[in-house]
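Below: one structure in structure tokens.
Note that this complex is displayed minus one protein chain, with the remaining chains in position.
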Amino acid sequence: MGYFNDVNSLAAESNRHSGNFVARKPCMANLDPILDDLVAANRILAGLHVLDGFGHVSVRHPDRADRFLISRSLAPELVTREDIQVMDLDSNVQDGDTRTPYLERFIHGKIYARRPDVVSVVHSHAATIVPFAASSVPLRPIYHMSSFLAAGAPVFEIREKFGMTDMLIRNNAQGAALAEKLGDNSAVLMRGHGYCTVGGSIPEAVFRAYYAQLNADLQQRAVALGGTVTYLEDEEARRYDETNRSVIGRPWGLWKAKFAPKE
Amino acid sequence: MGYFNDVNSLAAESNRHSGNFVARKPCMANLDPILDDLVAANRILAGLHVLDGFGHVSVRHPDRADRFLISRSLAPELVTREDIQVMDLDSNVQDGDTRTPYLERFIHGKIYARRPDVVSVVHSHAATIVPFAASSVPLRPIYHMSSFLAAGAPVFEIREKFGMTDMLIRNNAQGAALAEKLGDNSAVLMRGHGYCTVGGSIPEAVFRAYYAQLNADLQQRAVALGGTVTYLEDEEARRYDETNRSVIGRPWGLWKAKFAPKE
Amino acid sequence: MGYFNDVNSLAAESNRHSGNFVARKPCMANLDPILDDLVAANRILAGLHVLDGFGHVSVRHPDRADRFLISRSLAPELVTREDIQVMDLDSNVQDGDTRTPYLERFIHGKIYARRPDVVSVVHSHAATIVPFAASSVPLRPIYHMSSFLAAGAPVFEIREKFGMTDMLIRNNAQGAALAEKLGDNSAVLMRGHGYCTVGGSIPEAVFRAYYAQLNADLQQRAVALGGTVTYLEDEEARRYDETNRSVIGRPWGLWKAKFAPKE
Partner (left out) sequence: MGYFNDVNSLAAESNRHSGNFVARKPCMANLDPILDDLVAANRILAGLHVLDGFGHVSVRHPDRADRFLISRSLAPELVTREDIQVMDLDSNVQDGDTRTPYLERFIHGKIYARRPDVVSVVHSHAATIVPFAASSVPLRPIYHMSSFLAAGAPVFEIREKFGMTDMLIRNNAQGAALAEKLGDNSAVLMRGHGYCTVGGSIPEAVFRAYYAQLNADLQQRAVALGGTVTYLEDEEARRYDETNRSVIGRPWGLWKAKFAPKE
């Protein structure tokens, strides 16, 4: 299944929804920037070393709140538009696409199901976060760039509900438990595994995935100095999180220029 | 507004000052090396990972002590001569340039206003410095390259005068308070935010921005060893800071060769 | 001795074994993917900074369990198919190949001799592992990617049997002692030296070499946070190790795309 088939099936999907065959061309045009941004997000997260051979990023379908777009099972650095699949919120692959999906797609489906405000989800094993996911020391915002952590970054312990597992989120029950632990926060850590960030747009979810792992490194360093550490006040964090929406285009523009596939 | 307009307005600015239309060509020629160095400084600080999508570097206008040059709101790695704006020391954009300026330009204007000796200012969130900005442990010079820290690197706590904020320096009052905390030093840390360095030239401000964050990493490592740490004596630091002026062209030449845009 | 000679001698080797001259072409074809993967493994381990100028990776001969393939003495980043040698399990170079072999080839021969299940072996001095090889603190799996460490990563102390040495595994007695310390585990650390990983395939041994050193970095960070650290349960590790076989093709594909020589 190739690029044109994919785009066609996405367009057909969208057409079925609108019940309007004439709308097909405009709908394709409509999905184009989302597909480009989703591919860019994959490449950016690989380029920033937030993702390696594993991890994934998804976006809610712009026309259907009960669908999301995500690559087939592939290293993010290699993802192209041809590799994008459409899934429902139980993470069933749509449109007869038989290519292997990510084992952990249930993370995405269940977060979209529980959080109507979320437009994009990143799941990563980034190196600086994993120690916090294994430690009793909580991740806290050390500067404004990671203000989104102030509301909290709860740690999901899969053993609580599921006992011994292979640590992966392999089904909807596990996905729903993770989404529940995420609650209204912007990030959730996963013990012995990694973390997820969510955002109201692809750039916001990517920004949070990047700065969550950078904050982990900085907090680690601050703790190691042995003095007292002053974290952001909740009010400071809330205010910057607001501000960030007006400036997030700046790193996103840089990252696209550096890492997105050239035309 | 593009490159030629910019250069023309800078030349016109300079011409108005000299009141001499004939002087226009020479004036342009005069600004050329400064504009080149300012663009180089942006690329160098990005190339050295001192700046990422955020942060900025400015230079005082060579012909007018009450003006400074700085990029419009843009990631430093992408800055070209076309992106440079002229501002007065209250950080009002000059010459009818309507492009969006940096939110935190007030850092620069108020430091230039308070410190006539300062020719260039860098503001950064570099990763190794942020832990010191959040910690009770002061940044101190561990070797000659960071001798400029010996005079002290005070920590600016925005809450002291402004209570709950989004951490940014958003107006002249906040800029003036930061400049006051900087005092006569070469660097000021900003709690929960980042730091600034200043210098008597673009290379000096850039050099200090780079070695301040490198010193942070080295001091961190020295502290973690658990023994006693010997920092530079003030006299040693003062002497090397002097020496450094004769050798600073060496790293600056290397950095330009590696990171400045090729003709 | 060049590429064609090598391939011919490998084919001849294989032919002698089958006693069938007609089988020569198919046999060559059969070795091709193994040779490609072994060269790729060398480049990948260099590209991922698991190996520098030192260290090596080998694979058991697909047709003869008592032979293995490994580069002549050469930095892994420079290895091509022409550099591959064939050895028996006492690490004698076969086929009259007189090029200098690795001093420590005995590591490989004796692990293949003791562990019929092992198809590939990596020996490395990767920077994050060496501290664990020198420390009384054991390496333990901090997340699923390093689940293969749960069974244990014993530390080989060469002094126990051999007293004062130059730390290298220079003969079959030392190789056998190391293989005995490895036991049924997937990794063995070597005090004052480095470590080895083994796998049921080249990708598995490479994956383990990479994630063992990444786990070392993450565990170090978790310990430094000062709280309590939760490592993977043996059962969790055992389950993920199983799962990993179905997804290991994903990082391997990425790594080949990034680091293997282009046709």
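Each chain gets a letter, A, B and C, in the order it is written, and its residues are counted from 1.
Definition applied: a residue touches a chain if its C-beta (ideal position, glycine included) is under 8 Å from a C-beta of that chain, and two chains touch if they have at least 3 such contacts.
Keep in mind that what you see is a predicted model, and the values were worked out from it rather than measured.
Across the whole complex, the hidden chain's contacts among the shown chains comprise B, C. Only one of C:K110, C:H193 or C:R208 touches the chain withheld from this view, namely C:H193. For chain C, the list of residues touching the undisplayed chain reads 52-54, 73-75, 77-78, 103, 125, 127-128, 130-137, 159, 164-168, 191-194, 220, 223-224. Chain B residues in contact with the hidden partner, per the touch definition given at the top, are 141-145, 147, 214, 217-219, 221-222, 224-233, 235-236, 239-240, 242-243, 246-247, 250-255, 257-258.
Throughout what follows, only the chains that are shown with their structure count from here on.
Shared contact partners of chain A and chain B are absent; no chain touches both. Here the spacing of chain B and chain C, counted between their Cα centres, is 49 Å. Counting partner chains per residue, chain B has no residue touching two or more of them.
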